[in-house]
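Got a structure for you, questions after.
Every protein chain except one is present and positioned as in the full complex.
On to subunit A.
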Amino acid sequence: MSIDMTEVRQLFFEESFESLDTMESNLLDLQVGDADKDLINSIFRVVHSIKGGAGIFKFESMVGFAHTAETLLDEIRSGEHSVTQAMIDVLLQTVDVLRMMLTQLQASEPYDESSVNTCLISLRGFLKTHETDTTTAPSAVVSAAPVFEKKSTQYWKIIFKPDESLLKTGNDPINLFNELALLGTLTVEAELDHLPTWQELVVQNCYLNWVLMLEGNVQRQHIEEIFEWVEGDCELTIIDLSAELVSNDAPTVEIAAESALESSSVESVTPPTVASEPIEAQGAIHSELSAAVSEVVDCAPETLEVSEVPDTFTPEESLEIPRNFEVSESVTPEETTAFTSEMDISVTKPVDKAPPTPKIDKAEVEDALGLKNQATLNGTSAHLSATNTPSSEASSIRVSIDKIDDLINIVGELVITQSMLDQVSENFDFVKLAQLRDGLTQLERNTRELQKSVMRIRMLPISYSFNRFPRLVHDLSVSLGKKVELKMSGEHTELDKTVLEKMSDPLVHLVRNALDHGIEKPAERLAAGKPEKGLLHLHAFHQGGNIMIQISDDGAGFDMKRIHEKAISSGLLNPDDPVTDEQLYEFIFHPGFSTASQISDLSGRGVGMDVVRRNIRSLGGSIDIRSIPGKGTTFNIRLPLTLAILDGQLVRVGEEIYILSLLSIIESLRVNSEQVNSLAGKAEVYKLRDDYIPVLRLYSLFNIPNAVTRLEEGLLVIIEGDGQRIGLFVDELLSQQQIVIKSLETNYKSVAGISGATILGDGSVALILDVAGLIKLSQTSVPIMRRLAKEREHEYQH
């Protein structure tokens, strides 16, 4: 039974995540002012079904949140609002919040309430139905709020003052808090007053006290059960706030609410600009109850001196929590979250390699923070789940039905072939030889098809990665104050899933860079005679057995002069050295190289580019830059398909056999020596129709003995890679065949000009030529040879 439920839950999460993606892209398609009925309906359906699902699983706060969003969408649908940009932004924020809530719920972790509340407040700001309420009187708001949440929710304030020796007994407050968090929504605040100075601090001692707010359908005994283990080691006060709240007269709460409003507006991470003050108060009280209630309670003794303070409040006074403490603490959660998000960098890296369990991770974060002070459980766990999600995603793959159908068909055929071979083998006679042969041929064909289809399952269209960019570009361009049009093409180009996953971070980085540094602000663009709106183009396509991804912008381009200066000032270059643009681009990839005059919050140019390149290289790909000042920059990423199989052309040079990818071969021809010219006595070019193509003699590049050296006796294979063509001189062409790519790097290392190896029919190894690498090598081959020769001389002397 329980297994069934978890499966259904899992399904709910998966579906919800998927429909949120749809919602996001629908929102981005939504035009300001003109509400497209279909889009709105589709968005509405998403929110509605999430609300329904959340209801089934009793995710109460999610139901409430989704309900508000639904109300707004309903109002839009019925034409009560015209769609504004602010509205779209808030709804996008809603998507984020829902996604965050789902992730946290999936991981059974408490979520970051403050962002939920901020978003809720902004959502309410648009609501027609509530606007009337809020304008009338705050009292209505306050009374409305508890009614909404009141159903079965209770509010508990737990004051937990452990003895200094608590940790020594093997108890860790975090475990207790985690338990509590399972009961309901938990807010944890630590009291740092008793912290000694660093010199006096004994790490084994626990100096902290905590004030916890628990919201949910919880009985007192549940809470007591959790603290049972530490009963003798602490001072524990559990207060039922819900009882207090109800017993309060409306005016009392009202005033308290108003005073709470001030501090709670400080508290909200991004105070909504649209919402008017009362609405803010409403939102704060209404849903930030856990926090706000504490404010109410804490404020009461001071602000309500005149009014009657109910006796029930006295336990609160004994808390001895300074008033300003509350305010300062409300800042710390943010700081802590910021800190933890910084921590991401160091923590997520090991996660990549071997994802540790969340528990270990959490411990790491705590240790690193050096805090037993769990100012927010929420902040930490929000980050945790962020690191968790990729691993959970990676475990499954969605495959289109037709790919599966293909597989089933092939397997069906395979079964038929097998039974046919069975028949042949029964009472085998030489007469049946032809039949056997046919059967084997069929088997071979089936095998190949099966292999191809299985490979295709791993292939995903690159749109899986591109899909996130509309949102990214939208958000970034807003925050940077730029106008950007995003164009995407070739989204259907398929790429191996692993490659795709590893590429998504580098792509995000490049897109951010393009927006941050590449595309200028509207005014600058107009001044430069360009359209106000910048263009960012993501383009994916196949080229010569590789996948190419281009990220181009029509922005300012690189400031080559500045790169040059920077390279000199950082000691990478001598002022007198002649440099080409290509060499200057190289510096961009240098760790820590930045020409940005001021580092923006996004990035300084060059920061992270080394990582981008490393990631791409680790996939066996390459990245290069083309930039024209004033016209824009293009990043070209070349990636192998990682299809372990390619159609190969076997070529012979001397006694060696090499393999060229068929896709990279344009033509092969016999050389007419009259059409060969030499440049500067060294480099040879071949006149192919109207083009001059550099000739690369493979035997000389690879030092292969016994090869044909006279051009007339061999063949020139015209190959293309990285947009360049060369004529590769080989002895002869052999057969063409499908080859399985084996990595050289597994046991050896990557070799320039070689992309891998394969095993031929006779069991021997043949090397696969890397066309782009050969071209690069040919341009630099002379110095290498000379230096290599020197090395060898050096070796022999010893």
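Note that in this section a residue touches a chain if its C-beta (ideal position, glycine included) is under 8 Å from a C-beta of that chain, and two chains touch if they have at least 3 such contacts; residues count from 1.
Please note the rule applied: contacts and distances are computed from a predicted model.
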item: The complex's invisible chain, by UniProt name, from "Outer membrane lipid asymmetry maintenance protein MlaD", "Alpha-ketoacid dehydrogenase subunit beta", "Chemotaxis protein CheW" or "DNA-binding ferritin-like protein (Dps family)"; value: "Chemotaxis protein CheW"
item: Candidates A:Ile40, A:Ile158, A:Ala757 or A:Ile775 - the one touching the absent chain; value: A:Ala757
item: Those residues of subunit A which, in the complete complex, touch the missing chain; value: 656, 701-704, 742-744, 746-749, 751-754, 757, 759, 763-767, 780, 784, 787-788, 791-792, 795, 798
